[in-house]
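Can you read through this structure? Questions will come right after.
Left out: one protein chain. Kept in place: all the others.
By letter and in written order, the chains are A and B; residue numbering begins at 1 in each of them.
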Amino acid sequence: MFVNQFLILAAVLFCIGVYGVIARKNAVLVLMSIELILNSVNINLLAFSMRNGSLDGHTFALYIIAIAAAEVGVGLAMVLLMYRNRRSIDLDELSEMKG
Amino acid sequence: MFASDVLVAQNIGFALIALIMVYGALRVVTTSNVVHAALWLVVVLAGAAAQYILLAAEFVAITQVLVYIGAVMVLFLFGTMLTRARIGAESDLNNKNWFFGIPVALALFVALAVALDSGFGSQKMPADAAVATTQEISDQIFGPYLLPFWALSFVLLAAVVGAIVLARRD
Partner (left out) sequence: MFAEATETATEVVLSSGWFLEHAWVIPVIPALSFFLIIFFGKRMPKKGSEFGVASMFGALVFAGGAAYQWIQRVNGAPEGAFISPVVKTWTWWQNSGVSFGIGQHVDGLTVAILLVVAFISTLVQIYSLEYLRGDRRYTHFFASLTLFSAGMLNMVVAENMIQLILGWEIMGLCSFLLIGHWWEEGANSRAALKAFFTTRTGDIGLLTGTAILFFSANEWTTKTLGVSGFSIRGLSSWALSGDPGHAAITMGAIALFIAAIGKSGQFPLHTWLPDAMAGPTPVSSLLHSSTMVVAGVFLVARVYPVFFKGMEILGGSANFIVVIGGITIVIAALLAFVQTDIKKVLAYSTVSQLGYMMMGLGAGAWLPAVFHIFTHAFFKACLFLGAGSISHSSSHHSFEMKKDMGGLRKFMPITFGTWVISTLALCGVFPFSGFFSKDEIIDNVGHNGYNVFMYVGLAGAFLTAAYMTRATYLTFFGQPRGASAGEHHEEESHDSHAAHDDHADHGHDAHDSHDAHASQGPHESGWLITVPLIILATLALSSGFLNALPFGEKFENFKKWVEPSAEVINPTGIAYVVGGIGEARIASETPSEESGHSKSPCGTETPEQGVCAAPQLNHAPFKWSKAAMSMLIVLAGFLLSLFVCIQLYEKKNKKFVGLTERNKVLGFGYKLLVNKYYLDVLYEKIIVRSIAHPISAAVYWFNQKVLDGVVNGAGTTAKGIAGWVYRNIDQRVVDGAVNGTGSVAQGAGSALRPVQSGKVNQYGALLFGAAAIGALVLVIVNT
């Protein structure tokens, strides 16, 4: 196995995630895209962990999984609040910060 | 001889899973149905768990299945239901300017690919990597990485409190 095969896979997932964040309007889908990005990071961490023969990557991958869970929790709470306030979860309509 | 067989099998496994993952990820960001997107995300996450096993990280893989596929996905589905997404195709899930994403993603990918290629070229994984046991990982977490673990605990606590405060109705 090459090191790069995992890294490239992670890069592909990352870019797809970035595309999702940019292209999607629905807030839940944006959150899902962010999950893709986080997962690609995890693959990277574990790949490097195997390459270096250390366990640090495992530890941080676990931490990232925990952080992702927290992020989804808060994110979905915000989506819910948004839905309750304006009956829509389209990020387009959140443009009070328009300059 | 035997070792190389294993390597071939590993590579085939990797390629298959990677293809499924990439396809799944593309469906997540292109499908016109929120629930389908969530289910495709399950495919990607399960694939990631499989890749973790290839990377000799059993415990992380199991955690991935438990936390992501088990808990996070349920959260997503709940989020979808509670915001009364239509079960079925929706036409307006994308931005007006969604096409901006394509050049940005492509540019990023090119940059990453070139950097990775020049950085790691044809380096190989060590063939005799030992599977990390749960005990070793716990020694790591509760040993040298205890402080980040505490910080993480606070983050989780804050997230729980924050989620309740945000979502409660009063």
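To be clear about the criterion, a residue touches a chain if its C-beta (ideal position, glycine included) is under 8 Å from a C-beta of that chain, and two chains touch if they have at least 3 such contacts.
Here the structure is a predicted model, which is why all the values come from computation and not from measurement.
> Specify the residue from the set B:S32, B:N97 or B:T133 that touches the hidden chain.
Result: among the candidates, B:N97 touches the missing chain.
> Can you tell me which of B:A115, B:A130 or B:A158 touches the chain that was removed from the display?
From the options B:A115, B:A130 or B:A158, the contact with the absent chain belongs to B:A115.
> For the chain left out of this view, which of B:E58, B:E90 or B:D139 touches it?
Considering all chains, including the one not shown, the answer is B:D139.
> Over the whole complex, note the residues of chain A touching the chain we left out.
Answer for chain A: residues 18, 21-25, 30, 91-92, 94-99 touch the chain left out.
> At which residues does chain B meet the chain that is not included here?
Touch with the absent chain occurs at residues 95, 97, 100-101, 103-105, 107-108, 110-112, 114-115, 118, 138-139, 142-143.
In this section, only the chains that are shown with their structure count from here on.
> Round to the nearest whole Å and give the separation of the Cα centres of chain A and chain B.
Distance between chain centres: 8 Å.
> Which stretch or stretches of chain B touch chain A in the complex?
7, 10-11, 14, 18, 21-22, 25-26, 28-29, 34, 37-38, 41, 44-45, 48, 51-52, 54-57, 59-60, 63-64, 67-68, 71-72, 75-76, 78-80, 82-85, 90, 92-96, 98-102, 104-106, 108-109, 112-113, 116-117, 120-126, 129, 132, 136-137, 140-141, 145, 148-149, 152, 155-156, 158-160, 162-164, 166-167, 169
> Along chain A, where are the residues that touch chain B in the complex?
So the residues of chain A in touch with chain B come to 1-9, 11-26, 28-29, 31-33, 35-36, 39, 42-43, 46-47, 49-51, 53, 55-59, 61-63, 65-74, 76-81, 83-84, 89-90, 92.
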